[in-house]
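The block that comes next holds chain A.
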Amino acid sequence: MLNSVKGMMLTLASTFQGLRKPVTREYPKAPTPVQPRFMGFPALTWDNDVGEPFCTGCMVCIRNCPTQCMSASMMDNPLQQEGQSHRRKIVDYFEINLNRCILCGICVEVCNFDAIVMSHEHEMSTYERNGDRVALPALLEIGQKYQRETNWIPPTVLAKAKKDAEDATKAAEEAKAETAAAVQEAD
Partner candidate 1 sequence: MVPLVAFQVLSAALFAIGLYGVMARRSAVLIVMSIELMLNAVNINLIAAASHLDGMGKWANFDGQIIAIFIITVAAAEVGLGMAIILRMYRNRSTVNVDEINLMKW
Partner candidate 2 sequence: MPFEPSIYASNWTMVALSAIVAVVAIGGMFFANRILSSRRPSATKPSTYECGIEPARFNWYNINLRFYIFAILFLIFDVEAVFLFPWAVVFLEQRDLGNSIPFYAMVLFLGVLFFAIIYAWRKGVLEWQK
Partner candidate 3 sequence: MQGLAPLLAVGLVDVIWMVVSLLAMFTGLSIVVLSLVWLERKALGRLQLRLGPTRTGLFGLLQPVADAIKLILKEDIIPNSSDRAIFWVAPVIVALSAFMIWVTIPATEGLVLRNLELGLFYITAFAVIGILGLVLAGWGSANKYGVLGGLRSAAQLISYEIPVIMVVVAVGMLAKSLDLRVIVAAQEQIPYVALLPLGMVVFFIAGLAEVGRTPFDIYHAESEVVGGPFVEYSGAHWSVFFLAEYINTFAIAALVVLLFLGGWSWPFDAAALAWLPSLPDIAWVGGLLSVIWFLLKVYAVIFVVFWIRGTFPRLRIDQLMAFAWKAMVPLSFYAIVITGVYLFYDWPAWTLTVMSLTGLVVVGYIVYRKMMEPARRIAEIKARQAAQVAERRASRQAS
Partner candidate 4 sequence: MSWFLFIILAFFTLAGGLGVVVTRNVVHAALFLLVSLVAVAGLYLILFAEFLALVQVLIYGGAIIIVLLFAIMLTRTAEYPYISDNKQWPLAAVAAAAVGVVLGAAFLDSNIPETSPNSPAFADLANSLFTTWAIPFEVASLVLLVALIGAIIIARTGEDNR
């Protein structure tokens, strides 16, 4: 009986707690904020500097996708001919069947061009089986939304910046050490 009574007290306490502060998040009104790393459905990114997608249609991601849910083709980049872009090839057609995607993030990992990201989009219910076969424009749109929301910087750029910064600090340290040594020497 004793432990039962304790259990009842516990539930009573939780009732009061529930009255004051239920843990429920009221979804449509207040959706749970997703974590920054959250992997929603994949989307393609947009190079704002040039005004074209990052993707070159190189098919690496497509070959690596464990569910084979993507397809793409590439074409010669018109902007490159105009001299605005450094990409020789550009994606012509790209499609992801988001209904099939298992959100594994492998495509993002293998892409060498920072062209694909796991966006924060996850509410994509449809009425049709293939309702979420998303083509290039829509993918770019999702990607752009993601870029806007998270102030996305291409990871390679980020990595490079980080490396630069590290190098800089290292150099600075070295320089400092040198100066220190020099100072010491001077002493």
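How were these candidates chosen? In short, all candidates are chains of the complex that A comes from, given by their letters.
What we mean here is this: contacts are C-beta pairs under 8 Å (C-beta built on N, C-alpha and C of every residue); 3 or more make two chains touch, one makes a residue touch a chain; residues count from 1.
Computed from a predicted structure; not experimentally measured.
Asks: Which candidate touches chain A in this complex: 1, 2, 3 or 4?
Replies: 3
Asks: Along chain A, where are the residues that touch candidate 3 in the complex?
Replies: Result: residues 1-2, 4, 7-8, 10-12, 14-15, 17-19, 22-24, 26 of chain A touch candidate 3.
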